[in-house]
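One structure is given below, encoded as structure tokens.
Of the protein chains in this complex, all but one are displayed in their positions.
Presenting chain A:
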Amino acid sequence: MMASPSESPTFFPASNGSDDDWSRLSRSIISMIAGHLNAVDHVRFRAVCCSWRATCKKRPKIPLIIICHLDRYRRLSSLSFFDLVLKQTIPLPAASASASAAVSHLIASNNIYIGSSHGWISFATINQQRPRISLLNPFTSELLNLPELNEIHVSPIKGIRVMLSIPVVVSYSLYPAQLSFMLIGDIGWKTISLLSPLRNVIAFKDRFYCHFYGRNRDKLYLIDMEAEDGNGAIVPVHLDSPDVILSTGEGGLMMISWEFLVEFSGDLHVAAFIRRNNGKILYEFLKVDFENRRLNLLTDDQMGEYQLFLGQSRPVFLRPERYLDYRPDRFHFTESPNVLSVYECHHQSAGRILSLQGHWEDHSGQRRVAVGWITPQLNIR
């Protein structure tokens, strides 16, 4: 290759060298760049400037699977995420030193994963009598170390669950049966002792609702933090059952048990096991009508093709796009910390729970465990 200065006059005006306006890249180039981005980076890419946003289309969003990486001693060594739409692993933001520093800190101080809620992953310290909960937003790298919990916990650490509605944090444990809450920034927790443990807590429209294990499983309760001079109380929310659900089950549907509380299209729902006339036990969904103080049974039409993602503490309903292994009339959820499951409904295999993803191990003895779902929260708090 040879280059030689042209003797003829310049054909085109020379660039002045400072017109590299990245927002005005050709559309095909912008689209090509966007095509190489994972789900999280794609959302951020569209939030940079008008031309980038106008050029690349919004992608369908579904929750991401949280993957814990465990070393050969089964200790947490890292985290990553899995996108079921693109079937792609999303690492912790590698470019961000603060994200890896936050995770290394958590690992070094013997933390284990205990759940995820509203885009935050909760961890708790092990080998300590008074556990300390930390919250990490893996996508903004924010790390919140909360004060120690009040009571000595003798239960396995995994008995602790955390539910958030920033700035309120609610934590509850199976044994001792209790519930603690605090505002981020408070110096300590407020604790309510319970007669039986809570089965499920959900943040819905800035309030917390729950139901219990045992006798009070099929009743809705509100966590009223203002009650008892700000020490909090759990108060029942009286709701009438739909007429089609009979307590005896003769000729109608019979309530077996409430399983989860779920938010769906801006309403609170109860996911319950209900026995049908033909004897089959299926998941049905009851919408909470707060105004008329009753529960309404959702029909199959109202359910449409929505999918249920039940994380350990953040269940969410959404429309399935084109993702892995999708079939209508299936609910995807995770109840056990080690397995993501699929519940088949309204079909021959009704009532069967299938394992979607378990854990897998690579040659170095690193083990990867799918532990739950996360709804990313990319805004800085």
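Everything below uses one rule, namely that a residue touches a chain if its C-beta (ideal position, glycine included) is under 8 Å from a C-beta of that chain, and two chains touch if they have at least 3 such contacts; residues count from 1.
As a convention for this text, contacts and distances are computed from a predicted model.
**Student:** One chain is missing here; what is its name in UniProt, given the choices "Ribosome biogenesis protein ERB1", "SKP1-like protein", "tRNA-splicing endonuclease subunit Sen15 domain-containing protein" or "Trafficking protein particle complex subunit"?
**Tutor:** For the chain missing from the view, the UniProt record says "SKP1-like protein".
**Student:** Write down which of A:48, A:183 or A:244 is the residue touching the left-out chain.
**Tutor:** That would be A:48, which touches the missing chain.
**Student:** Spell out, residue by residue, where the missing chain touches chain A.
**Tutor:** Touching the missing chain: residues 1-6, 8-15, 17, 20-23, 25-26, 28-29, 32-33, 35-38, 41, 43-50, 53, 58, 61-63, 93-96, 99, 119, 140, 316, 318-319, 375-380.
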